[in-house]
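Quick one: this structure, given as structure tokens, is what I'll be asking you about.
Omission of a single protein chain aside, the complex is shown with its protein chains in their original locations.
The first chain written gets the first letter, and so on, giving A, B and C; residue counts start at 1 in each chain.
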């Protein structure tokens, strides 16, 4: 039998708290899950540093990837199969792309990628197309299958409908992570009627659309997303941990550039410091390795690196103040000055962090990131952009919200320090005496 | 104000998916949570290797410890407070013991402690009484407070009622972990009406007892426990991972004893290999460190160590067969022989694992581990041992159930190996050709 | 001991699927629940005809009333107690008002009150102040206690803070019914983090306010409310049942006015037909009585009454078409004409129903119904009207949404009727042939 269509003798299931069960019948999917590159996702948390704010959020990207696969499987097998607009030859491609869409993520990728200036999406492609177990499995389907999968994930494929199931404003990725992150953190946001949304999805040439009768379920989904962003993903305490993490990496990189003599050689980081990262190096890096270094770096001679690592490992985070860059840039300059005088390096200890989200948008041609809007399939067969029908979504459509905070180590600005300088810092940061 | 009774200006809450919120009002509790020894529990999974079977089970002991604290807090503040049999002076002691009861757990402690022959409970005591941040906090309450807390956890305290809340056949520890592990794995077992059980708990001199009207809720709890043991905790696939883990540690220890030249010095393990573990060494060890070594040991020259580490990290586990030691010891001997001939070291690759549980027992004086039975408080004020009232629990009371399995690497016994030896192995293990 | 402060020997609990348990400790509350007027609420469905659309929605007002009581109890006992802005002397008054706020509801009160032109709120007052078991219990507290309770429910009391807990834009009534109606219907809307909202409620002189940190939980609540209105409460199929119900009552009243000879005397309705309803008559009326008449009226000689009752009892409802009164009034006139010609009385068989909701509003002085806005308590102690802080709520604030539908009996406009008249009706109603 052709490998592409080979079925397991008996369906395998994974017990999943969000979808109850994840069902696998295809040999290809089963083999992909067993590869070491996919298993590696078990060692990378879905929400990075969020577990320091919501202690329940310790789930991995492995967890989430299975969930995205399962949602896509249900859409295809339970809703799309048999409809003329759906080509079932794209089934395996879609399932593989769903399962592997986050394959290139590294540990704490948000900060990591910024400091070392690269993009995990490149690595997703490299893992799929490079010398890996994943690539071996995919190649067994057909020689150009890896490339096809990579193109869907990179959104460069011509199969727009397939892409829309995995990355669009209403895709399996978002539907899984909203529910999963809500489940593990325990917050009450993140609930919406996914079963209903799946039931009203319809394949169209360019994208999956939503039958008009599902409008309210989608409204609810958009609102869930909005709440999850501001209540969970942009929680100021998680951002404090992220700031520290980012400054640790930054400091290590700087020290390396300055030929600092590390007590323990940071072997796993060398290729990142040199900005010549091979696939092999990249795949070795996971959160366990990161935490290993954070632990041993506590003992390095550099006081900044050591202090930041202690803060991160023991969760002794920075405090924050509201900050308005447009109005308060002078205040920031003053504080920077005072921190320097006080011997607290502002480069590492006085950090502005900005978070920004756009809950939903319609198509604005020519913009940097052209967003495909959600379309409603009206009773008469027409398609209508979502915000034209939904008052609620129209009200928030295209409205970017940005939040700035100023992070600093409150514990270094001691209560009992009566110096004038300290007093000024406290006043500017609005810390009570 | 005395530190022992100091309250936070405003109650702090932790969002918790199992108990909704964990509430902290006491300064002492807040300070304990902030210590680095308690934060370390974030880096140790509650269920060790179970996440390789149930992918959702990635939650930490930090998570569980907060839960146990919260349950005890509710019992004391909402149910016991004001009752003559309860001495509210024991409140803080009980809360601290609840929070810290798992403090000495190390990574994968089940296997680790067996290989290196020690007991995490010793380390719980050492952390509480040694030079640690936890000890500093507890000492601020009173000089002998650390000792008091340690004695409650060690069950050597005279305060039997306090002990029973934390370790007995119906304690906050079990009530939390059954629900929490069910939540994270997603299994449907593990649900019982905890709110009802808490409401019907009553303090008595020697233990917390259960009002007769709560009998069925407790039956349900005992059944949940039974199901969780066999469905989750003793799941044969998790045990396979545990077997491999244990053999890795075993091999590393043996190699060290044989002066094997490790490419990377296993610094973190030296004191364990020497069996002279200091508190400082112990506290450095967490799952990240373990995974770091599992990763780099893949590259060591010893084929067994390397192979076992690859298996564990990439989840390429052993298969298992049912095994009855009483009847099949001859078969095991034959297999051992055949494995040796085939060049597969049976010491590491042919392993019997036995799991055993006693769902509930009444008091059997003189036994190794004397178990305090659950007592029902009858309407007339008498106490009655639980299994005398509950037919269901009586039916399973004192019945130990043991399961033996034989683990082996199916992939090393190749399908296409037509040798007679291989055929014999396959036959004995009942592997289909 | 004074009756007002008398506690039960042992707390009583009601198992409640929404709040887990409803706790009663006060003798007055226990006695009120036992009165026949309160027990009567078991025979009146919370959602009237909605069970014909959502089969799960069969729960009673008894159910909901206990829930509102429980929420208020938690606010007072767990959050407000001990705060200087809260006067605990108002505790019993608030609990009684919460428990009894719906006491005057009759069966299907929405339609019933419109047809017979009265207001259930009058009857709430009459039951509380009249010769009833409820009045006896309340009077035992103090002679003017019934009056105090009635005034809180009628919103004429001077105790504005107490009123705000029971009727405001964020009150215990709404918080209970949104969650309860979602639970029983099974829809996924209606979830919000009530526990968090309760924790951040603070008493102020005129109303309960919300700490700023609870803003997002309240946003979520307002969105839940919005969705429940349009997805559940205004569901077009329930409105169809409501239209029929209302026309049944209408027809019976008309027939009575015309001295129609009922086969079975509608004794329970006489006082309503005469518009001289005594408290005793009113209390006899419940849904069982209504259904009794709907059943026997099926056998009355009047074809309209009989047909409408059959439709309601056997759930053979009217279909609906979208209708825009501003643009389509001519079409309605034509249809009315055609219905008359076809012998289908348009008074009973061609009905426009309009539903309208205002999800949230700030204060607009001088308007018919002055709505007290929700206020946020900012960190600096100031109060701020909610929509000034919340972009999402601002976007929908004050925007009334209205929906009109035209209801008609599709089955009477037969498929196989080829007459020109029938064809015209079908065309106007956009019914496919």
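The rule is simple: a residue touches a chain if its C-beta (ideal position, glycine included) is under 8 Å from a C-beta of that chain, and two chains touch if they have at least 3 such contacts.
A quick note: this is a predicted structure, and the numbers were derived from the prediction, not measured.
Novice: Could you tell which one of C:286, C:307 or C:328 touches the chain left off the display?
Specialist: The one listed residue touching the chain not shown is C:286.
Novice: Using the definition of touch stated at the top, determine which of B:396, B:410 or B:428 touches the missing chain.
Specialist: Looking across B:396, B:410 or B:428, the contact with the absent chain belongs to B:396.
Novice: Using the touch definition from the top, which of C:187, C:200, C:245 or C:406 touches the missing chain?
Specialist: Spelled out, the listed residue whose C-beta touches the missing chain is C:187.
Novice: So which of C:7, C:20 or C:114 would be touching the chain we can't see?
Specialist: Residue touching the absent chain, from the options given: C:20.
Novice: Please identify, in ascending order, the residues of chain C that touch the omitted chain?
Specialist: Its contact residues with the unshown chain are 14-18, 20, 34, 36, 39, 42-43, 51-52, 54-56, 58-60, 62-63, 66, 183-187, 284, 286-292, 295, 313-316.
Novice: Kindly note down the residues of chain A that lie in touch with the hidden chain.
Specialist: 13, 20-21, 195, 199
Novice: Can you list where chain B touches the absent chain?
Specialist: On the side of chain B, residues 187-189, 191-193, 196, 216-217, 219-220, 223, 226-227, 230-231, 391-392, 395-396, 399, 401 touch the unshown chain.
Heads up, the rule we're going with is that only the chains that are shown with their structure count from here on.
Novice: If you average the Cα atoms of chain A and of chain B to get two centres, how far apart are those centres in Å?
Specialist: Measuring from centre to centre gives 32 Å for this pair.
Novice: Measuring from the mean C-alpha position of chain A to the mean C-alpha position of chain C, what distance in angstrom results?
Specialist: From the centre of chain A to the centre of chain C is 44 Å.
Novice: Touching two or more other chains, which residues of chain A qualify?
Specialist: As it turns out, chain A has residues touching two or more other chains at 187.
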